[in-house]
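First the structure, then my questions, so here it is.
Omission of a single protein chain aside, the complex is shown with its protein chains in their original locations.
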């Protein structure tokens, strides 16, 4: 897919400096850009790359235009406009509705005529797959699972037991949705498994990264609300509830029954203990361990920055002597 | 499956307050319960939910009966009795012994007539699958693998190389058992791979969560003993040994050759360095990094609770000035 610079200027409301007929077919960083590529500039750190870029055009602020050696699209928000152009130039892959002959499909499954089911997928009894849904190769969908229209499971995603997935939601490879939570009761003979019978409800416009796990609820459901973004390798325990538009970065672990508000930002490797409540608009910095409910919006931290080992060891020794 | 309240009272030795003919077909939380549901109450935090519950009956302590608006099963241990009733009402799914036509089965594999092998499974040479074993869809079993009777691999589990799994053991999707440990030797030309030739021994009544990894031993085996419970996204290095009835919560990482005793409880995101020994009956709190052997039963900690960022930064600054 390609566009003229003039078409892009009109479509995104930018002023154009240069030739409106310039063809743009690819988006790139300043340093990697070639003829036909569009790039963007918004950070002075990359000034030298701007001055020597081989891009055909750059999305840039009016105040930075003087440094730009090539055609330009002017806007106050170069990163947002550039991202929108990237999406335009690189739409999600299209697909022909079809069910691959190598897939194993239950006769009791209901699959929309406009859906795609890829090679070597398993679709079990009681699965309902909505319009324009894309189920990539190797996915296992086994249980009372409902997948809303326009959602995409990229490849090798496992969804089991009782899961409702909304519309326009995307799940990346290796993720496991709906498996048993960690429910065990101590007895004299050892651990007694607490049978998990809840499900998982995932909203619309959710994105779930690779190798992330979301457990089914113990009795009620685990809930991931509309617009949530989950990165890779995240663990979501049973009966967790994550509010709208909250984003969680990689390798975070949210223990059972934690309730997280709306528009929160939880950084990488953060741990939340179970049964606590985080209010809306909380940001938690990387590596923090959150052990108590947070009732006030704001930024929270709890990790130390690594230091030279000698310096760190001296510091730890001083602390131990307090 | 459903039962009368009278049957449940007899079966679990509870006193019954109300109508023994009340039908119970589902188990639920106080707040979600509907007609026909059983719920339980043991924590004053949920008193309001108890007082307004729509459950048909509640499992409850005699001393709390006065707050209960519906029929009741009386016991000193509401959570345990309730969990047992949940298991009774929601038994593990039954299956017809069979091998799905889409599975790929080696002629050299030995599969019990009472076992189930689901769609799109691969069962390689030398695999032995015992009585009443359930291998859900998409599992890959490739190597000298033995799976004991009544064990269940839910779906998309990968077991490779040399692994013996006991009886009544359950493994959730995305887990990988038996792959190479991280064995590398530094040489002038870079890293030399140390070929891993050990296996994994997993006992009876073990449960392994989703996307957990258990490496084969370097020379001898990695061992997970009877009754162990592993949550999701746990990493178990080569030659680790985990003693009976120890439970490990999500996202913990146990480095190679660590030996963990019996009945330990290791919380989420805990890290254990390699080659250390943890005695029986040790509890380690969330996010701790354990760097030395622990020789005394008890509770161990090593993480800081997150705080408001300003407060935390001030504290860190003070510490740095020590």
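Chains: A and B, in written order; residue numbering restarts at 1 for each.
Rule of thumb we're sticking to: a residue touches a chain if its C-beta (ideal position, glycine included) is under 8 Å from a C-beta of that chain, and two chains touch if they have at least 3 such contacts.
Quantities reported herein were computed from a predicted structural model and do not represent experimental measurements.
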Residue, one of B:138, B:166 or B:261, that touches the chain absent here: B:138
From A:124, A:166, A:190 or A:209, residue that would touch the chain that is not displayed: A:209
Touch with the omitted chain, as defined above, among B:64, B:131 or B:220: B:220
Selected residue (touches chain absent from view) among B:120, B:133, B:170 or B:241: B:120
Sites on chain A contacted by the missing partner chain, in the whole complex: 27-29, 31-32, 79-80, 83-84, 86-87, 90, 92, 100, 102, 118-120, 136-138, 154-156, 172-174, 205, 207, 209-211, 226-227, 229, 231-233, 244-245, 247, 249-251, 268-269, 286-287, 303-309, 312-313, 316, 319-320, 322
Contact footprint on chain B, counting only the chain that is left out: 102, 104, 120, 122, 124, 138, 140, 142, 156, 158, 160, 174-176, 179-180, 182-185, 187, 190-195, 197, 211, 213, 215, 219-220, 233, 235, 237, 251, 253, 255, 269, 271, 273, 284-285, 288-292, 296, 298-304, 315, 318-319, 322
